[in-house]
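Data first, discussion second: the structure below is written as structure tokens.
Missing here: one protein chain of the complex. Every other protein chain is in place.
Per-chain numbering from 1; labels A, B, C, D, E, F, G, H, I, J and K assigned in written order.
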């Protein structure tokens, strides 16, 4: 079985740390990846990272990681709230899928209160900033008995 | 006038036969294409197939087939339910547009009950599995008097 | 097993060809029946036709054809949108049920956008005019392996 | 500063492991507490546990732990979905509040899809079973720099 | 198997016969209990009565009677319309649960038209005044073959 | 005063015992009538039974029994959810009207959760299978002091 | 051109004067017919009256009067609020259609506030009791220049 | 008792015959007044006419005619759909109030489908063009026994 | 007749002055009670104070003060927005019930915009801070002619 | 600083005491003004009264009193429920604004349940009849430390 | 053809620059008029300005400028969101109608998100402050080929 965690990032997350720091903080995407890689290494796992502003590319990538990864950690960005194609792609993945949000979306605009990805995720971790990514890796390790 | 039918497939349909076989059956996308090609041949027509997980590519392709095809058969996958750009693209196509769904979407999640593509389709065929594709070709042949 | 298709028509369809020809065209109910019978004959099947403006009579007839017919083709007319008793009757039929609409109801008044019969139909064919009836017969033949 | 985590359990969670094991699993409340205590110990923290089927007692207890605990982990049970008094109580707590749900509530009845506690939580962890409690403790340790 | 029926009364039912007699009549809670006990005795059963204005105490009591009673008759009072914790408690009870309302709540304020307890009840008897309690006992006797 | 109970059955109830036995059980309509007659006889009453799949016939029959019967027991089938004409007819009946449903409709499709007949019924008994009919007869006997 | 006005009455109107006299008054259906006939005579017209509790029969009758009458006066009773088949039938009638309600339905239950027949009527007269029928005849005379 | 009918016209009705003649026809406000006066004279009554584009002036005028007129005929124009102050004013008038609309508002924009004046009118006459005004006068004569 | 005013406080009001002072100010519950007692004394009345975080205890207390107090001043806290049991309890109280809110709840979260207690209160005073309590006492004195 | 309270009355309040006395009582507008003036005098203040049935005049008057008055007491009548222009005018007033309603509007028609003026008022006093006006003056005196 | 642009201002705009300067800025109405006049002069046009807090006066003025002006620039203030009478008046104007809002109303309260004037405007310019007025004049010049 694969020892790889797919870390998928949706639209605009490549700007993390450069925009709206009052909401998202100053951690960059590279910082997050380093955190996740470090966490994964602690469980003997590696990370395959993919960011895209295109829903289609994220769907394509989910199709790829169906064959290469044991689990998915996904922060869909705005697509979390209308990306039904991504929802359908994730539904075909057999391993654990952990949805992460840096901010507590229930405190923001109403359209961010519901995620269409949640019903196809194993679980969701929200509002805990970068810690949420570390916890997601731990969750996967536990679910996979790593 | 063109003798070509454009067969367009939306997100995740490339996985047909590999996922959720209880809903979609075991027929693969290649099987469907063969069915459609066979049906088209019976009416002296050929098929131009295009699948994409990207709404933008499907819009691009509709723009292409406006010049090369006489009719469209489309299964938009999840985009059927929120792909307004695809809706607008199809609205510019002058020949028949037949929307097909393998499953009876009214028996599934509420967000699948309404298709935003239906108002710009000539007609819709739903719930009849691969037969729906064969019927769509027959419908086109009748509408084009082939 | 029966070789008979029940063709059921709901309220006002007896006026086909005589009213609102911009929506429904000039084909009469007799024309449609002839089309269906011709299609059925091609598959070695016959047709039992029944039209009523009474929901109760349509329910009665569904009860009858449970014992005499192998499949149902139904255009419920306005009852498609509120005929829950007809919905319950069709739910008791064991063979294929194909719902047909001549027009693309999603282009008309909002109350016609949802059919309460769809959830108990095997499939739906909509917007293709009289061709929809021919396709419905073909669908049945395919589903019954005729 | 206090080294104590308040673990609060809402209505019916005292029956964990005895009811609806298909949804909640066989882990008992005592098992969960042991997990949380073990996790807390790893960070030099202890746990103050409180379960009640009374919203009023949970509100009272939040008032108590405002003075005695550094953080709250709360699974509100059904109160998560209508317990506005508990919402108001949690809003007065100054340390981190982590909301935990064993199951992925977005897959269950619609009334469980929204939690009224989320807007006053620091973050939410959902769908990960008992692991969610372990992660909640880790989250608190990170947020408190323990 | 237990021969005891738990009769549970929600908020304000202790005032029966003293308030709003145009809606609830002049029968007191003691009168109702006597009726239920008499009915139960006719089937060789006894009654364990419990009234509370606290949702938490009703949940606690449902937990108790899971071990001591064969069936529940419950009139949740206003909690019928928002008491999701009580809903969850009743869902853990394995014997018959009969929901009773003295008045026909569909004739009163809109918020009384839906009971959140109904989906976890075996059945509901509404609008028949004190007779509803007698019928509930008879229903239980029939369901338990007493 | 009349000693007759009108038992009215709406659409598709004539198929009881032959369809969807997982929902409605194997009891036939004849069995139900026998139960009701037996129950009525115990109170010195007789039963006038009427089933129809036509809302109009049920309205006609309510008009008839206004002159011949002392009470009505009605299971409106699907008409319970949209039969406003039947609602208006029942509103003209002066004796007790008991609405019965075999299944607990709150556990089924949303459109079955509300009955338009309830506001004109004396009371409703739901979810108790054939026992519900026996209880309805007892309710009538009590209400009429038989 | 025909000199006949079709007067159509929906469900329960045959009970006029016998029920709910606080809402509908003591005028009977025969009284109303006499009024309408007298009014029509004043314009050299006659009246063809038809009452039914069956939506199907009303649809059938609309089909008949398409060939025999110059105008329709209709009080659909409860069908005014859900009788889409009757709506479709009236839409096929080429002469004036006047919808009449005895009571001001906007003062009654919410489901009576909207009539599905209004969009296919030439006009509506509501709340004026029997006078509304007299006015409807006058309206027709004016519209037909009688 | 007064022999005067107040004819009240809301905003933009002073432009009748000059604008949107496809909807409102070519009859001018003066023509309508002449019709109403002629009709009133036939019953020995006179007319007091008032048009305003100001809701406040219409309210003022209703207060005036409470003392001078026996009945009101009102076409509120757009105020019919949001003029709650006018609604409250009309509620204080003790004689008959007849609401008139030239067009069938149910065939126009959704915000015109409901009139807030209807619940305080004796009756409504809609869709019959200028004839509606004549009928309103006749209705008043009948209601006042003129 | 009693000279006592019951002052009832719902959940979290015991923290007044200690939390969210930007919304509720720095006045404590004791300060409020002193204000109310002073005001009451001016009218020859005394105050019976009761605060609870338990809806059940507030219901119990309403039952008590039905026998001991002449009027109720109530600030239900969050229960104002979902405490239907408290609503039912207050409905049984025969004297004046004045609902008070310190803040103007219409400026806060949507769920605080509607109070379920208002329909059973004599009147409501909102947004005036501690002054609202003084006014409530004055209102009671006026209503009781003290 | 000004010692003047502006008392503003919206549409139809000039009829107080003359209409719907079951709802509004027999107190006239002059009586109310006398009460308010007496109350104001007790705090060394005077009253500037203005009633209009025109929203525009009320807006104009708010603009005037911005320069002449220290506070506003307003009963907007029906405009309370749709007068957004009045809302915007009041938002520009810098002193206290007290909204008063004689009746408890939550017990009346649904459109009266929400006031669009409340979000720009300092506070609201509702349901206490003429006493509400006296309390409003007292509130202003307290808020202005008079 | 007229060379005059009607500039219409709705309620409270006369206070521009004096109130809520964080939303509307410090530009006064006179400043705006000067800007518009300067812009109009550049296209050989003049401006007829009218402000009112009365919807009726704005309707009256639209009727006037139908005869005197070639185009309308309108900022309806709060009436933009409920002024259906103004909507109907503008619908009768034959030249261009440009709707202007100083602020981006989609960032403010929900009731300001939709303008009832937009469907009868040629176009809308929103959120650009005083520049929006200048652009509106330019737009008119372009549309009129000035």
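Everything that follows uses one rule, which is that a contact is a pair of C-beta atoms (placed from the backbone, for glycine too) under 8 Å apart; a residue touches a chain by one contact, two chains touch by 3 or more.
If you're wondering where the values come from, they're calculated on a predicted model, not measured in any experiment.
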Displayed chains contacting the withheld chain: A, B, K
Residue of A:62, A:79, A:121 or A:143 touching the missing chain in the full complex: A:79
Contact partner of the left-out chain, one of A:56, A:96 or A:123: A:56
Touch list for subunit B against the chain that is not drawn: 54-57, 59-60, 63, 82, 84-85, 87-89, 91-92, 116
Touch list for subunit K against the chain that is not drawn: 98, 104, 106-107, 113-115, 118-119, 121-128, 131-132, 134-135, 138-139, 142-143
Footprint left on subunit A by the chain that the document does not show: 10-12, 14-15, 18-20, 52-57, 77-79, 81-82, 111
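Convention: only the chains that are shown with their structure count from here on.
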Interchain contact steps from subunit C to subunit E (minimum; 1 if touching): 2
A-D or D-I - the one linked by more C-beta pairs in contact: A-D
Mean-CA-position distance for subunit J and subunit D (Å): 48
Mean-CA-position distance for subunit K and subunit H (Å): 32
Sites on subunit C at which at least two other chains make contact: 54-57, 82
Each pair of chains that touches, named by its two labels: A-B, A-D, B-C, C-F, C-G, D-E, D-I, E-F, E-I, F-G, G-H, H-J, H-K, I-J, J-K
